[in-house]
Every structure is written in structure tokens, then in C-alpha cells.
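Contents: one structure, followed by commentary.
Note that this complex is displayed minus one protein chain, with the remaining chains in position.
Chain IDs A, B and C follow the sequence of writing; residue 1 opens each chain.
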Amino acid sequence: MFKKILIANRGEIAVRIMRACRDLSISPVAVYSEADRDALHVRLADEAYLIGAAPSVESYLLIERVIEAVLKSGAEAIHPGYGFLAENASFARAVKEAGITFIGPTAEAMDLMGSKTSARRVAIEAGVPVVPGTTEPLESFADAQETAAQFGYPVMLKASAGGGGKGMRLVESADGLRSAFETAQSEAQAAFGNPEVYLEKAVERPRHIEIQIFADTHGNCVHLGERECSIQRRHQKVIEECPSPIDEPSLRERMGAAAVLAARAVDYVGAGTVEFLVSDTTRDFYFLEMNTRLQVEHPVTELVTGIDLVREQIMVAQGAQLSFTQDDVRWSGHAIECRVYAEDPDNNFMPSPGRITQLRVPAGPGIRDDGGVSANAEVSIYYDPMISKLAAWGRDRAEAIDRLRRALDEYAVGGIKTTLPFFREIVRDEEFIAGRLDTGFIARFNERRAGAAQADEAADETQRDMALIAAALHYSERQKAPVAQAATAEQSKWRMAGRAALRGRS
Amino acid sequence: MFKKILIANRGEIAVRIMRACRDLSISPVAVYSEADRDALHVRLADEAYLIGAAPSVESYLLIERVIEAVLKSGAEAIHPGYGFLAENASFARAVKEAGITFIGPTAEAMDLMGSKTSARRVAIEAGVPVVPGTTEPLESFADAQETAAQFGYPVMLKASAGGGGKGMRLVESADGLRSAFETAQSEAQAAFGNPEVYLEKAVERPRHIEIQIFADTHGNCVHLGERECSIQRRHQKVIEECPSPIDEPSLRERMGAAAVLAARAVDYVGAGTVEFLVSDTTRDFYFLEMNTRLQVEHPVTELVTGIDLVREQIMVAQGAQLSFTQDDVRWSGHAIECRVYAEDPDNNFMPSPGRITQLRVPAGPGIRDDGGVSANAEVSIYYDPMISKLAAWGRDRAEAIDRLRRALDEYAVGGIKTTLPFFREIVRDEEFIAGRLDTGFIARFNERRAGAAQADEAADETQRDMALIAAALHYSERQKAPVAQAATAEQSKWRMAGRAALRGRS
Amino acid sequence: MKLTAELDGAEQQIELRREGERVWARVDGRSYELSVRETEAGAYLLIDDGRVYECRVESTHAQPDAVQVHVRTQTYALTLSDPKRLRGGHGGAGGHGVDGSAQIVAPMPGKIVRVLVEVGAAVKAGDGIIVVEAMKMQNEMKAPRDGVVSEIHAASGATVNAGDILATIE
Partner (left out) sequence: MKLTAELDGAEQQIELRREGERVWARVDGRSYELSVRETEAGAYLLIDDGRVYECRVESTHAQPDAVQVHVRTQTYALTLSDPKRLRGGHGGAGGHGVDGSAQIVAPMPGKIVRVLVEVGAAVKAGDGIIVVEAMKMQNEMKAPRDGVVSEIHAASGATVNAGDILATIE
């Protein structure tokens, strides 16, 4: 058994992986940037090494600094989490060359699946159906124009190296192509260090459904069922569930078999996810890409199958056989996850960095919150603004929604804006409750929401009066009392610390 | 569906019940004493009514004040939780007479099962085996002396109205009988308003295993399997698990059938628990008592069966059929719960009331914490010192222990002593890990622990030095900086508030 | 104590008297007798004839009189003023200036990635003006209305703070 594992990541996923390490009595080692000196993932680690400045290209993306840290710590393995270096084959190679175990697939599998164009080729060869699109990166804007005209609009621009919606743009007509092409390239460069983008025909009203697979080094490859990830904004998932509201065992079986086929085609090892577009009418599915890593939405699969995916990753990395066979896998109940972001849903989901002044995390039956922050934590401008994944399990989808609604209402985050109010509306939305999901859900939801806003206005006069009275009480408190001033002094100190953090390396 | 439910309780169980109400879109109403003006259960309620002074006999035990509150609020039902009035048949009658639904069994069933002596008679008539003992309350000390001599020491004194270890005393020999008899009577009077106690032959090295049952008003009565509750101190459970480490389906079936028999004998409705002593060698089991209410340890059953017992209680109370049949009930994985008490394990588990200055609640896969406090909360001297129930689920017992150990290490409570350090040692204890449990476990564990203490002493010199350095840093901080003084002023304010609370009604 | 609050563009008069844990209040003619507990700095637990309102008051950084109050799952943004105290003008930053011009204001700290227009350019509502990057997301700041770009205060690569005026359209 490994004695020590270095986690080459930050935030909630670093904390999640550390918990699996602790379960296995493995000592977790953190790395951190200057912006993360007192981050939760540092505080929960046994060891922590500074690997550079706040911008991730100067720290979390620096392969050599991570390798330095792992050698210094004496850890035997590296878990990359997701994002950052998780799908970087050069990193996997560098780790291997340093004599350290990389917790993930081989660099070869990552190469094949890491580029979406190459992944498409693999899928086609393995007999897995794909969406019409280019298999090579676009060479120029002219190339993009020509290809888009050939497929017919709408088309989708995607980063070859990408994931998470970054470098992805839906283009409705020829007018928007140039700006979208340039922005996608530039985002792809910033996020992945590779500006290549490619084009796909956009499938209308598609469902985004993915299959979790797991393979060991002994030739076993098993699927753990699907996750429905159709609720997306800016092409980034925000709510995921397991099983899909479609919940059709025969579809699960067919998609699972296709996913295992794709994984076997690259001799996959560890946890991976094969993403499909599913036509809601025909129930045909098309291979989109394979993510050669853990997914943000892994908790819903864990809640429904009972299998701890991170624990299993660690066990498989040290050569163990999978702890389950395909026949052992049972899907019990229903789980839904919300990604809680530090973003302002009333202002086009603009990031809302800052100091978290209050934090009440929901708990109780069926609720799991995988968070990466604590009260007083600073949400930095440098990284992905996700502060937590909130998941609810129920015996059926209705019970899972009941619990999710309760947990969202209980959740309180002060000092920054979050997507919580947005989710509170979604779980009360009739279309969501009915499970009518596709990737256009949020756009339609926003229209319904705009229409309903007027009605809510006069909502609860007494509650509004209480808000006014509380504000007035606070105002009068601040006029007097040295104690109140003390609290203010404390806040100023935090604010100054916050500003210093925003200035970065100053 | 009920619109509003009043929860006639406080602390973690009130919070737990409110969560079930919220799941069902039912508005929860709290009651509170003067000591609980800003308690978490008040803050999470939609409505809250003051029902009296801090001592529970002047508030939470005052039937008329609770009835007043329910009528004022317009709630249609009362959930009594556990403790306080939960097993008080007069309360159930008063609720019914006020035209309100009591979420629990009939007053008649409570009468029959509420007194342990009458419960024994019911069990005997129903053909359920019982431990040798008196079936009537002891009339006098002389009666106690005579009966004890007849059974032979050791004997057990128990409160007729009791539960939770209060008013319970193990008497090893005739010498200790008088003091134990008086203390048990006096505790029984204080806790339940009824001084009656009775005697039982004490079974040696017994396991304490109980069966959760559930019945509706349509004649369905189902068992949800067992909970092992052998780890007790002062005859009060501190760690419970489901299933028992014995995990023998045939034993579960036999005990389940006996429990259903007992429940049917009193036309039971709702959630109830039948407690048994099980001989570890013969696997014979003896009826001990039936608790006509929810149990503290209900989460482990919920985690393993997936059934939300409180939700089910509410549904059954409004006339719904059970949402499952005996055949539907599946036991999946293993769950263990620790009762986190504000007590000092290094000082004979003395209560440790006070202000909670820091609170980090564990989370992540398989962890559920049902808490009743928040940071800055005051743990009062007036009530049971349990601040939370921490439960871990795993695919098997070993995984559940792994996760529980991790969660216990992650849990941090500042300002008061808790039983967390004690649990951290238990989950690392070989006998616990092996599942060799009986009610003598803690006594043996304490002996092993005393032996091991020397070895730990020199543990980690560097860590001790860090503690010294942190203390020195803190000392030097306090010498300077207005900001530090501000924090101190804030603390003093809290401390004063704390003292005021301790003075009670002053 | 009497205060004026501005909420959603409407003014509300608040009268308040507090004695320990009791508060008597009038808001726009509606009277309340409440119990109040300050559970932590800025958090007020109000109970109005049994109804529980846990209110958390937060000051927004720059303006001390502008507060956000969170009650249950709602947030109320309001500005308080004490009529007894002399006060200066509101000095609204961002949005529409008094002269009818429209300003593009950085909604968060970040870095300017691209400036898409030049001073003097005619733009239509919805046209992209400046691309700001923060938290790895690029956000295109769009023209709020038709007009001519009169000022640009942003250069590619520059770091900006929330509230900085990036461009003005007249």
C-alpha cells in the first residue's frame, strides 16, 4: 500500500482525494500556490509544498515544480484530480520517469483520448457512433468558414485539448464565426496552452449523457452506469444526476457496452468517462469524447452504486484488481449534484471572488457536500470559481429533489455571490421536476424565469420589513459600542488581506 | 398533507425532524426555552414559540405550554422527537384531545410499552422471550433487597418510565444496593417525573441488539433489521451500528419476527424499536423493552436501508400506507454512528458545557453528521449534552470504520470538551475493529487504554514543539496589535453572554 | 431612532426602539413588536409573533450605508440614511452617467484580454467592446446601447479592479 500520495490539485477535489487517502491510512501531501497559502486543502494535508505564484501557469500547471515537490516529499504516487495537469500526457510521462506512480491511465491512452480529434478516430475504429465533425484541428479561419458552411449552421467550436466548456462556442450563423473562432482559440491557449480548435455539427435538443467506466491492470473493464449532464450553461455542466431521468436499463446497457469498447480500444486503466450526445426522440447516442480522469460529477455515481471511485483509483494504481465485477454493480435510488460556484446568477454568472464571511453547509439525511472552502476563506480570481459540489440522494428522483431543495435552502454563503439562488429556482421548476432535460434547458428556464419574476415581487412584505429592521438595528449598533468597532477592525484586516491576495505576488 | 408540524423538542433531533418537514414542503414550528433563544433549531424553523424557563421541567416537559404553542401556530401535528415528552402517554392524549395529530403510536400502546414492567407482561403473553426480573415496580428498599437476593447479584436497577440510561444502575453486590436504589429513584424522578424502578437479573457479556419496526394504520407491520448498540457507558449507548457485526440473516429474521409480534400485540403504529439482549455464545435473545418513538441511532438504519424514518413517520401519521413492504427492505453496506457529547472523556465523561468557539464538521463520501449546534452556540447545562450524531456508511464494516476514523479526525470542536478523542481511540482499537462487542466493551477498552497510555507519551516531539510555538505566537500577538484586542473584546462579550446563560433566568 | 431606507427604488421610513431583546418597529406604517438576538456579528434573529426571521446584514465594501440583508433564501440590497445627519450626494458609480452616457464597468477583478473597438467607433447595443478574463473565463463586455465610444480606459494585458470604468459610450 502507498504510504504517501501527492495531490497535484487544489480546492474541493484536493480535499476529496485527501479524504480517500485518509480512509486508506495514506498520508496526503498538498501542493499550493502563493494564493493558496492557507487554503483548506493545505490545512487538511500532512505535508504541503509551495510550487509557485498565484496564476496557475506559474504553479499548478508547472510540471517540474510538481515533480520537485513529489520527490522532496517522498510520496510514491501522484493523484492529479481534474483540470490542471490531469489530462496532460507529458505530465504523466514526467511522473513515470521520476519513478512515481501516476494515478490515472497511461500517457498513451491520454494521448489517444486527450485530443478530441484523435479520440473520434479511435471511436470510429472501435465501432462507436460519433457526431459529424472535423477530425483534425482547424488550420485557419478560412478552414473554419468552409467546414461550417459544409455542415450547415449551427456548429460548435471546441478546443482540441479542452474540457469543462473552456474554448467552446456555439455559433448560430456565419456572422458570429470570426469572433467565436478567435475567442475559442484564445481561451484554449489560456486554459490548456494549446490554441487548436475543431468544428462539429451542433445536434439540436440533445441530451448530454456520459458513462463512468473503470478498468484495472488485470484486463477487467466495467461500466458504472450513466450520468445525465444536460443542464449546462456556457457549455459547462452545472447539475448532474445518476441515473438519467430516462432511466432505461436497455439504453444503459447499450451505452455502457459502447463505453467499455472505447476504453478497451486504448487499453484504459483507472477511472474514465465516455461522453455521449443522446437524441431525446430516437434514443440514438453519439460518442463525444473520453475524459481520462475523474469527473467533477463522480459523487452521483458513488451515491447510487456505493462505490468510492477515488479509493478504487488508488487501489487500482497500486495493482489491485477491481473490487467489483460488472454483475456486482447495482444502481440504487437517485442522486443529483449541483455545482456551487462563486458567480453572480443575476449578472450573467460573472465570477464573484472575495472573502467568504459566513458559511452554513447543509447536512442531514441524503446530503453530501464536497466543499473546498471554509468560513473566512478567500475565493481567488485565479482559479475555477467552484466552491463546492452539493449532492442529494433519495430512494427515487422525487425524493432526491426534495432533499436537494431542502439542502439548497439551508445552504448559506456570505460575502460573495453564489449560484445557490439559481439552483433554488431550478429545483422548483416544473420542467426540471418532470425530468425534461436537454442542453437547451437553461435557456428555456431563463425565459420562464423572466416571465415569473413579476409575480414574486410582492412576495412577503413582512419578510422584507424584517430585512429593513435588521439593517436598521445593524446601523444603530455600528453607531455605538466599542465591540462593534472591534468587529469592524477585524473585517478591515480581512479586507486588506483580501486585497493583498488580489494583487497577487506583490 | 400536513401544512405545519410543531416539533416538541430541541437540539439535533429537532433539526433532524425539521429537515424531513422541509423535504415534504411542510412548515416546521419550533418551541424553545429561555436557554435556547438563539439555538439552531429555532433559527431553522419558520415559527418558534417560547414555552418557559431553562430547566426542562419548566419548559420542554410542560404539556400545557406545548399545547398552547401548537394551537397558536395552527400546526396540524406534533412530532415529539425522543426524550422529553416522546414517551409520555398523557401528552399523546392531550395532543389528541386538542384535535392535533400526535406523530407516534396511540397513548394505549405507549401505556402498555412505556412502563417496562407492563411491557414485559405484554412480551411474555405474545410469546417473546424475556430476561428474568420483576414485572412490577419495587415497593421499597426492602423489596429491592429481597428480590436482588432472590435473583442473585449482579442485578440491574431500571427506571420504569425510563430510557437512555437515566435511572439505571448496575449493582454488583448487596453493599451498593441502597445508594444505587436511591440514586436511581431520584434520577428517574428528575428525568421522567416518576421515581419507580424495578430489578432485573444482569446478564453477563450480553450484546445489546435492537430491531427497528414500522407499522401503519392499515395493518402493515415491517421490521427494518437490527442495530448493534453494545458499546455503552453508564448504560447509555455511545456507538451504534447496522447491521450487527454478527450479521446473520437468520438471526435477523428471527429477531425481526419477534419484534413484529411484540409490536402487533399493542396495535403499534409508526416507528418503534424493540430492544433485546443477545447472548454472544448461544445467540439466544431476550426482550428488554420497546421504545415507542424514534431512536437516537435511527441514522444507521436509514443509511443501510435507504428509508427515511422521519419522513415515513410523518406520512404514516397522516394515514398513508408504508412506502415499502417487508420484501422491499434491503440492507446494503454497513453504517456506524458515534454520539458526540459535550463531555470530558479524560475526566470520567463529566459534562462540559460552554461556548463552542470553533466548529469544523466533517463531510465527504459516506459521512453524515446530524448536528444540533453551530459555531458560537452555547452548550447549556440544562439538557442532554449530545451535540451531534456522526454516522459513516461503507460497502462493508471495514470501509465504514475507515471513513468514520477519517471523519472523527477531521471533526474539530473548540471551547468545550467532547467525546471525539475517545471515539478516535475506539475506531483504532483491535477488539472494535474485530467486532467483538458486548456491553462490557468500554470497561475492557479503558483497561487496554490505560496500558497503552505510556507508549503514546513521547509520540511526536515536533508536533508538541509546534504547539508550543503556536502558543508563543499567540502570546506575543496578544501583547500588541489593536486588532488582537478587538478579537479579545469580542470574546469577552461572548463569555459574558455565556455567563448570563449559565445564570439562567436572571 | 428614525431612518430612511431605499429598497428597489422605493423609500421606506423605519422607526425603531430597542430595549435589550425587545424591539418595537414601524416600517411604512406597519407596526411590529419583536424579540431580537444577535447570534454573531451582523446576524440578527428576529421573532415576530412566532415567525422566525434569521437576518444577516452585510456591508458592501465601498459604501458603508449600502447593505445587503439575507433573510432565509432572499437577499435585499438597500441603502440606509439617517435624516438627522447631513449627507453628501449618492455618487453612483457605474451604469448610466448623469449626462446620458453609458459606462462599461468591470464587474470583477480581472485582466483585459482584448479591446475590440477604438475610440470614435459607432457601436450597437450588444456589440462586444472589451474582453475581460477572470477565473479562467473570458467574458465579453457588450455595449449596453447604441452610440459612439467616447473613452476607453483599458489596455490589453492590464489588470482591473471591480468597479473600474473600462469604456464610455455616448
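Definition applied: contacts are C-beta pairs under 8 Å (C-beta built on N, C-alpha and C of every residue); 3 or more make two chains touch, one makes a residue touch a chain.
Quick caveat, the model's predicted, so the values are computed rather than measured.
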Chains in view that touch the one left out, judged over the entire complex: A, B
Residue, one of B:Asp284, B:Asp328, B:Asp396 or B:Asp465, that touches the chain absent here: B:Asp465
From B:Gln150, B:Ser186 or B:Gln321, residue that would touch the chain that is not displayed: B:Ser186
Candidates B:Met1, B:Ile124, B:Met350 or B:Ala452 - the one touching the absent chain: B:Met350
Interface with the undisplayed chain - residues on subunit A: 29-30, 37-38, 42-43, 45-49, 72-73, 376, 490
Where the unshown chain meets subunit B, residue by residue: 56, 166, 179, 183, 186-187, 190-191, 234, 342, 344, 347-348, 350-353, 357-358, 380-385, 408-409, 412, 414-415, 420-421, 424, 459-477, 484, 487, 495, 502
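Convention: only the chains that are shown with their structure count from here on.
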Furthest chain, CA centroid comparison against subunit B: C
Whole-Å gap separating subunit A and subunit C, where each centre is the average of the chain's CA atoms: 30
Distance from the mean Cα position of subunit B to that of subunit A, given in whole angstrom: 38
For subunit A, residues that touch 2 or more chains besides their own: 409, 487
Residues of subunit C engaged with two or more neighbouring chains: 41, 51
